[in-house]
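Note sheet for the following structure.
For this depiction, one protein chain was excluded, whereas all remaining protein chains were kept in their positions.
The block that comes next holds chain A.
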Amino acid sequence: MSTTATQKKTGRLARISAAGTSPGVPSPRTAYLGIALIAMGLLVLAPALLTPFELRQMGRFVCYAMVAVGIGLAWGRGGMLTLGQGVFFGIGAYCMAMHMQLEDAALRGEETPQFMGTFGVDLPWFWEPFHSPLMTILLILLLPAALAFALGYSVFKRKVRGAYFAILNQAMVFAFVTLLVGQQATLNGSNGLSGFESFFGFAIHDPANRQMIYMIAAALLVIMMLVAYWMMRSRFGELLVATRDAEERVRFLGYDPAIIKTITFVTAAVMASVAGAMFVPLVGIISPAELGVVPSIAFVIGVAIGGRATLFGPVLGAIAVAWAESTLAENFPSGWTYFQGLLLILVIALLPGGIASVGRYLRWKHRGEAGKPTSEDPAPSDPATSDPESENSQKEAAS
């Protein structure tokens, strides 16, 4: 770390190597302390201070934060604007919901969930694996990984990136939601799955169990933050940032950018899927309305506002935006959407590094009077914090 920090900033290559280590990656001390503080807040303070209702709401925010950790990796560190996380969130959520519905049906002594009775259908084949709790957990992890791998690898191998990748993601979400809505008899269509009674054998409405489910979600978020930090700090993390900022050069150095990007995309997908799986017992319902194009964009907003390339930005941004939505939307129901849009535009236009970059920016301004910014404290105009798409398009235009 210290060797790159002393490098002179001469031209693009130096900036890239500097970008790989410093921006957004806190020192281990800061990182572990920060994660420990967040863990304390979520696992000790929140259950002690919040009412059961507020805790459940916090659980929902925690799920959004899990998605945000993945988006932070894929978009912030990898430059892949993932506007389709609703798909992976949905896969995890529906896997969990199907298992819980079958569990409830078994408790009632029936073969099929209640809504299927209306249409008199037998249990469809794709529900069968979800009888088993173990299989459900495996599928929550494996299904999104397989889909993200297939999509990611084929797309990145063909060097599709930037806006095209984002549009592809959006199309995928749209197709996914249309598919779900069409499954009235087998997945309850636009009504989605709801009305759960048990979660792996525990009564879901029991207050102690509710708290337990929240704790599991919060613990998973903390684990994901550790995973994200390890990925960011590793050599892989440096390669990822290098790929984001100068894909061709990484290729010339003998690495395969497609693999690097695919691994990151898969990680983000699995995180979104786990978040979806926890969303179901916490909120008590999953329907296509929570997964569509708009919710998928909403996942990204918190990450952008918090600071996409940083470790804490996505998590804090996602929780803050979700909290603000719940609080503000009550008082200005129709105004919230405009406010959210305005906030996103302001951040993208004026503060591309998100709120997390304010501190760095101020420090740089302060120091800027004495001399140039060091690579440890990059200016917001640094490639690490500027818009990856515009970087890519500049490159494409140049080549």
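A few points about this structure:
Here, contacts are C-beta pairs under 8 Å (C-beta built on N, C-alpha and C of every residue); 3 or more make two chains touch, one makes a residue touch a chain; residues count from 1.
One rule holds for everything that comes next: contacts and distances are computed from a predicted model.
Remark: of the listed names "Urea ABC transporter substrate-binding protein", "Cytochrome C oxidase subunit IV", "ATP synthase subunit a" or "NADH-quinone oxidoreductase subunit M", the one matching the undisplayed chain in UniProt is "Urea ABC transporter substrate-binding protein". Remark: the omitted chain is touched by one listed residue; of A:M135, A:L168, A:M231 or A:A289 this is A:A289.
One of A:S132, A:S234 or A:T337 touches the chain omitted from the figure, and that residue is A:T337.
Although one chain is hidden here, its contacts on chain A can still be listed: residues 28-29, 31-33, 35-36, 39-40, 43-44, 47, 51-53, 56-57, 60, 103, 107, 117-121, 178, 181-182, 184-185, 188-192, 194-199, 201-209, 211-212, 215-216, 218-219, 222-223, 226, 283-287, 289-290, 329-330, 333-334, 336-337.
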